[in-house]
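The complex is shown incomplete by one protein chain, all other protein chains being positioned as in the whole.
Moving on to chain A:
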Amino acid sequence: MNYFLHELKSSFFSLLKVPAFCFTIILTLGITLGALVTAFNLNYLVFVKPLVYNDHERLVVANHIRVKNHEVDSEGFQSYPSLVEWYKKSNSFDEKALISSDVTQITSISSMPRINASYVTPSYFNITTASMQFGRAFNESEGVNQYKPSVILTDKAWQTFFNREHDVLGKTLAVEDIQFVVVGVLSADFQQPQLTDFRSESLIYLPWDYNTIREESRTSWDDFLPHIQFVGKLKSSLKQQQAQHELTSLSDSGFRRNTQGSEYWKDVSLQARLLTFEQAIIGDSETTSALFFAGVLALLLIAVANATNLFLSRIVEKRRQLAIQAALGAQKQHIFRAMLAESMCLTAGALLLAIAVACCGIYLLQQNAAGQLPRLDEMSLNLPSTIFMLICGITLSFIFAGTASLAVDYRGLSSMLQSSGKGSGLQISSRLRVALAASQITLAIVLLAANFSLMFVASAKISQPLGINTEDTYYFTVTTGNKDLTDLSISQQAKELKKAIEAMPEVEAVSIISATPLSPRMTRSVTHPDRPRDFVRTNVVISDSALQQVFSQKIIAGRQFTEMEVRNNDKVVMISQTLAKVLYEDELSAINKSLIYNGVTYKITTVLADINNPSSNSFEEVLYIPSELEKLTFVFKKKEGVQISKQSIINRVRDYDSKFRVFLYYSMDDLHYRILKRDVATAIITISISMLTLLLASIGLYGILSYNVKMRQYELGVRMAIGANPFHIVKDVLKDNSKAIYWGGSVSVILISLFEGLRKELDFVNFNIDFLPAFTAMLITLLLSVFISIISLNGVANRSPIYSLRNDD
């Protein structure tokens, strides 16, 4: 052991003399190992570590599915009255809770921040094993229909809104002008289960009664909503199946009773599907995180192949020293030990860098992947990750030392000292070099192909024109505070407010609209008058006649709405091209024909060009209905070249009515960007990984190929002496490297085909490697290999042969 310590020390000092070598190995291994540890950490949470909640294996989420003709027609959306029915009547659970999440506004704070809130029934806190720093969780007094304005703060909310005051209990927080009394503060380590599709952390908890769902939807069985959920702790005597059965019978009978006589829902049954918390939280991110791990592992392997080669080259350079050691009686194991000491020094350096990289990686994931990957808040450089990292480090040390000592020919070593001739003694076998280079090429192609596949899809989405003008256009909504208004007066107010905004000199046009065309909330069905059973799902946008002025959507046939049609709620509609095609085969013949919506016949006046909405939950089929709205939601277009601030809109609204306030305000470009956020992130991540891959592969290939050239330098000099020109030499070396390129290319084709075959067979991942990206990856990698082959000849092909022929060994 003492010896080994000594060995470590001397290795350390001898490595200091080759900084470029150490830098390359530590940098490449450190970055990739750090990324691997990050990926491991995530996978550990996804696959191994149990959830933190008590009896977590009994915790379930119940979702609705709609089944039509024995096929699932829709899932993930909930019927509010059915959820309440489950909550009230089911007997399968020890604890039950309802959750709804939404964005809301704190009005008792001057900046009026918009935050995420959850509206829950009292047992939510038992189910999630929540502990309190102060006060209490909700109890029956905050149960359903009690309308008791209490609020529970998370640690962060306590910090943000109350500055960690200790006498916070009993104080009030106004949420959309309702005064809620603080009854408790959750402890800092409380982990909100990310169960719904609304995957943002809630800052405060309010009683279920105050949820933001509209009164009509609360009672309507056929209105299906996102962001609400039923959760429960299964009775220990019951199987999940049995509970699912009970819930299904509750929801289905209620649904049948309440949709009687509806043509549309005739064949549909409303059923329950239970997911464990694990399933709900992890969702489909198992493959994502496994692929993440695989991708990073491939990167690490590139770096390992690279480091192995560098390590071997170093051994070759040290051959004389080794030979002397061998002559002095060093045995195989001594030499192995010396190499191990050196590789351990290097991997130790790489591990230190890896720790930093992993911390950055975890932070970046937490900041950027929230909502897309589960359990991110639990990520940290924990014990399992640290152990994993150490095991990786030790394994790598042994790999490097092992390959290097295998490459040493001990008999060759001793003869080396006698013959002073060149070429004898130690070399990296050409087969090993081909294998190393080929593996780098293979890994690079496969990784790039996968990345390019994702990148191409994302960039196609990002770059496709929307079909509506989003420049200079803004969307905003206004809340009326707790001012009492009848519906009629709201539409009246909307019109007047519209006039007020229109009067602003910066504004070109304003439209009252139910939702922006990029985020149409409403989904309904329409039919062709002659085919009353053929329901076509469409998005519905209700607006006044100014819609076209704001968005300049292309009219394919027909005309704009008139103000008259809006005022009279005339039964006319504009439809999207796709909807026109679905109903009437061809968009031109749809004009002046009719369609049935909500049981009423509408005349089609206009066909509008489709919007290429990148959001996955919108339809190409869109219905535009002219009508006055009982909502204060607007879009406006500002004049070109002038500036308009949010504040000026806020002021204008307040001038109009001091109780009114702007709730949402954003530009359509922002909305577009927000919809594309995931694609932009994908593009950025895949581009970065591609660059990293290319960088690592380049370093690695250069190491191997320039070693090849170095080994052949003298021979190349001879070839030049007998008349080979630089071009011949390049050709010759390319031919030499073509073996590695050939193998690298072929193996990657096999791997990619295998992946594609397995994917089609097993359907285990949600992305595929297309031909074009794979081809591009192949082309780029092969060109890179050729380029590096040429670069590796620097100093040989572009210099007088006398230098190559000089035998300074």
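Some points to look at:
What we mean here is this: a contact is a pair of C-beta atoms (placed from the backbone, for glycine too) under 8 Å apart; a residue touches a chain by one contact, two chains touch by 3 or more; residues count from 1.
One rule holds for everything that comes next: contacts and distances are computed from a predicted model.
Note on the omitted subunit: UniProt lists it as "ABC transporter ATP-binding protein", one of the names in "Lipoprotein LipO", "NADH-quinone oxidoreductase subunit L", "ABC transporter ATP-binding protein" or "L-serine dehydratase". Screening A:A721, A:L758 or A:L783 for touch with the missing chain picks out A:A721.
Against the chain not shown here, chain A presents residues 714-715, 718-728, 797-803, 805, 807.
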